[in-house]
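Have a look at this one before I ask anything.
Here the complex is missing a single protein chain, while all its other protein chains stay put.
Here is chain A:
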Amino acid sequence: MSVWEYAPAPESRDLANLRPNYRPFVDGEFVDGGGDPLTSLNPATEEPLAEVGTASESDVDAAVRAARRAFEQVWGPMPGAERAKYLFRIARLLQERARELAVLETLDNGKPIKESRDSDVPTAAAHFFYHAGWADKLDYAGYGPDPQPLGVAGQIIPWNFPLLMLAWKIAPALATGNTVVLKPAETTPLSALVFAEICQQAGLPAGVVNIVPGAGDVGSLLVRHPGIDKIAFTGSTAVGKEIQHAVAGTPKRLTLELGGKAANVVFDDAPLDQAVEGIVGGIFFNQGHVCCAGSRLLVQESVAEELLGKLRARVSTLRLGDPLDKNTDIGAINSAEQLAKIRELTASGEDEGAERWTSPCELPERGFYFAPTVLSGVEQSMRVAREEIFGPVLSVLTFRTPDEAVTKANNTPYGLSAGLWTEKGSRILWLADRMRAGVVWANTFNRFDPAAPFGGYQESGFGREGGRTGLEAYLHV
């Protein structure tokens, strides 16, 4: 069979308007951070992209004070209808600068341009657009008349969806009348600092949004700062537990969106080709750097071999390589550290007896890459069935009966998401009731919308983002 090669279709790197230096954003101005500057790498090439100033303790302090002042003097007293118009402006500016942001995000994160272009950036804009409308309608949100904001929110976001996670955090906080100090992830700070510029362009009052780049120590300063009323964190369960511990006994409010080990359950009556697409999207989207990734495939024994065959064939066609190429399906792993973790956990799966199959795709010589991998014959006791890998590695287990599927799916301390594949409607609803997870995708996977609440059960965290439910995280209720 002849193979049709794709011609290279790279998006222009110039669109990112990359600058050599980026700086923290405090009280409406870009400032020289007092912390040691960090260098953000392009994980696809390992080349430095830009130098980024980081926040020192006094910068964090200044940011919190600015946010407090803005909350008390400007943003808090402002009528909701006026706040809304700033959020609409931000949504529009994000749409207008979408190409720039998509390319920048791909350079800084390593994700394929088609994902940053078609998913991250438009969904980020949608979050601002959706929440803008809430700002003057909070009386109708179900929390009684005139629900009050919490004050200053400290927000800490991960590197897997830098701009989108920023939108999930900032949009509801501002809509409900809070001001924010946000720390982007150490390896992906750039889009947040361009967002700061968008805040300036939107004429957002100084101090309403402050961005303090840095590593975990800056996050820790935020978590412990007495001037902060609320912490919102998205990231690993281990760090989430540390934050919950640190906040314990203080009046700070807390919401956590943590890790997951989602089951993607395929029954023998599922449309297998459709299921294969969903399984592939569920685990290989964004290189598997997704907290709700369908990382445990639970397949009914009678169709396991057939499904695995189809799955391997489909995964073999995934194109791994330059994230800026519009045909690329799998981009770069975000950091050397994450790559090492993925390798270590995958190797542990092999050591514990799983069968490893890896896509025969070629890996670029430079950059952090990991070929899509399927581990079959996985048992529940193996680390690859219990621990979040956060990479393009799928663990395959089997089941015989619906009850066994439920038991295995729920056999995890996490509870963020679950996938179900069956043509039988009554079975979907029966299973959806029994999945101990905050999001259940039936005959689809990885769907996100600002109108649909997202968040976990158990050790996947507490609080929701999106929808009417998500407003609760930023209101005195």
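Observations on the structure shown:
Note that in this section a contact is a pair of C-beta atoms (placed from the backbone, for glycine too) under 8 Å apart; a residue touches a chain by one contact, two chains touch by 3 or more; residues count from 1.
By our rule, contacts and distances are computed from a predicted model.
The complex includes a chain that is not drawn, and of the options "Acyl-CoA reductase-like NAD-dependent aldehyde dehydrogenase", "Glycine--tRNA ligase beta subunit", "Quaternary amine transport ATP-binding protein" or "OmpA family protein" the UniProt name matching it is "Acyl-CoA reductase-like NAD-dependent aldehyde dehydrogenase".
The missing chain, though absent from the display, is touched by one residue of A:G53, A:G260, A:G281 or A:G461; that residue is A:G461.
Touching the missing chain, out of A:A9, A:A81, A:A340 or A:A451, is residue A:A451. Residue positions on chain A in contact with the hidden chain: 126, 142, 144, 237, 240-242, 244-245, 248-249, 253, 256, 258, 274, 413, 428, 432-433, 435, 437-444, 447, 449, 451-455, 457-462, 464, 467-469, 472, 477, in rising order.
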